[in-house]
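One structure, pasted below without further comment.
All protein chains but one are shown at their positions in the complex.
Moving on, here comes chain A:
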Amino acid sequence: MATQSLLWNSVKKFLACGLIGLTISDRYASIVPVRGASMSPTFNPQARNFTDDYVLVEKFCLKKYEFSHGDVVVFCSPSNHKEKHIKRIIALPGDWIGTSHNSHDDVLKVPKGHCWVEGDNSASSMDSRSFGPIPLGLVKGRVTHVVWPPQRIGLVERVFPQERVSSFK
């Protein structure tokens, strides 16, 4: 009997921890690894470094879906819902964005409820330049800090190429 109750207690503790962890990671913040070199100077600066960067993702921005230019966000890939990507928001709804696709320049307006995302390493990044603006509803959180490895702990800064974006209506 004693072992059974011990087992039951530990199962209960385990379940409670799981519930609390899931809730926190859904509603408040979570920690995710960054794979690949598409955000290269900001995350994973050396491609041959075998450790991935781990980043803190906050979920408070999902209450109102309000973002700023230059925020780094996690979002579901529009072509495969199981994949998550980390990219930087360059333009928000209503902005005009200059794109250079196959060495021919174009300007387009980001539609209502959408945003334009690009990786910091434009040479190897699958982003809005290939799949166009994405709905803001796909965004799953905002990256605020790098938390691992220890020598790279720090804030993720908000930078964006101002000369490419114009909010002229």
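Basically, a contact is a pair of C-beta atoms (placed from the backbone, for glycine too) under 8 Å apart; a residue touches a chain by one contact, two chains touch by 3 or more; residues count from 1.
FYI, contacts and distances are computed from a predicted model.
The chain not displayed here is annotated in its UniProt record as "Peptidase S26 domain-containing protein", chosen from "Proteasome core particle subunit alpha 7", "Large ribosomal subunit protein bL21m", "Peptidase S26 domain-containing protein" or "Eukaryotic translation initiation factor 3 subunit I". Among the residues A:Q4, A:Q46, A:N80 or A:S130, only A:N80 touches the chain that is left out of the figure.
The chain not shown here is touched by just one of A:L56, A:I86, A:V117 or A:L136, and that residue is A:L136.
Touch with the hidden chain on the side of chain A covers residues 16, 19-20, 22-23, 26-27, 64-65, 75-81, 111-114, 134-139.
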